[in-house]
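Before I ask anything, here is the structure I am working with.
With one protein chain removed, the remaining protein chains of the complex are shown where they sit.
Take a look at chain A:
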Amino acid sequence: MATTRRLPGPFTRPLRLPGPARLLGSPLAWLFALFSVAVAVWMLLTSLKSTRAIFAEPWSLPADPQWDNYARAWTASDFAGATLNTVVLVFGAAATTIALSAPAAYALSRILTRWNSGLTAFFALGLGIPSQVIVLPLYVMMNALYLVDSLTGMWILYVATSVPFTVFFLTGFFGSLPRELEEAAALDGASPNRTFWQIMLPLARSGIITVMILNVIQHWGETLFGLIFLQSEENATLSLALLGFLQRMQFNGADWGGLFAGVCMVVLPVLACYIWLGRRIIEGMTLGSVK
């Protein structure tokens, strides 16, 4: 380019004129972010309004907060039971997934045989198979095993479908741990089995917790398997309870306040988790895409 107005040197920062794009840019980014915040705040406020107030003054603060929206959602759609089901199912499945995937990932990343790369690729294949492709045979199979409309059945399905991602994630994680510690443990006479359980597994704790959180978040709002494999109301998960509420509204008249109370019950735990562990969740979900 023609003329450089500034010479490179230790004291000259490159000139950064705030051009029009830069001036416009950051308000634009904030606007985009604030939109999400506004939706969340609006959701919370709406959950405390009567249905009439929701439509009459959608922008106002709830004049007299209708806490019984929550009470109604909690009892009418049996969110209590659904919450219990979801908590047990989701945490149980996440723990089982780790118990099965961690040893596999360790072996794939650390015990060299001629099978490693082939099997690692085989597990990664699962990441590309949409769940809609496998539900039909799964339904037939679970039906034959009397596991349709059973939380045990869902547990098995959640574990099985989480395995590919979890193995993939942990293979990368174990691969990045220092090799020397294993060698030291071996020199100290620890058996390979003990080395894994007592040295490597605790070392991989942070990766394991991250992938566990990701599994929990993902299953917390899972709907497709729930719709297909759970039928009775006492087995419903939170998503299904919410859908049930939506459905009942068609017959019992609109209870939008109650519906949004239900929506909040599904979202708030995730939001709390996100505020608490946000960075870890973001890093976990994006790990592997950037070297």
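Following the convention adopted for this analysis, contacts are C-beta pairs under 8 Å (C-beta built on N, C-alpha and C of every residue); 3 or more make two chains touch, one makes a residue touch a chain; residues count from 1.
As a convention for this text, contacts and distances are computed from a predicted model.
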Listed names "SSS family solute:Na+ symporter", "Raffinose/stachyose/melibiose transport system permease protein", "TonB-dependent receptor" or "Pyruvate dehydrogenase E1 component beta subunit", with the criterion being the UniProt name of the chain not displayed: "Raffinose/stachyose/melibiose transport system permease protein"
Touch with the omitted chain, as defined above, among A:A76, A:A95, A:I209 or A:V270: A:V270
Where the missing chain touches chain A, by residue: 1-4, 6, 8, 14-16, 19, 21-22, 25-26, 28-30, 32-37, 39-40, 42-43, 55, 58-59, 100-101, 103-104, 106-113, 115-117, 119-141, 156-157, 159-161, 163-165, 167-169, 171-172, 174-176, 179, 186, 191-193, 196, 214-215, 217-218, 220-224, 227-228, 239, 242-244, 246-247, 249-250, 256, 259, 263, 266-267, 270-271, 274, 278, 281-282, 285-290
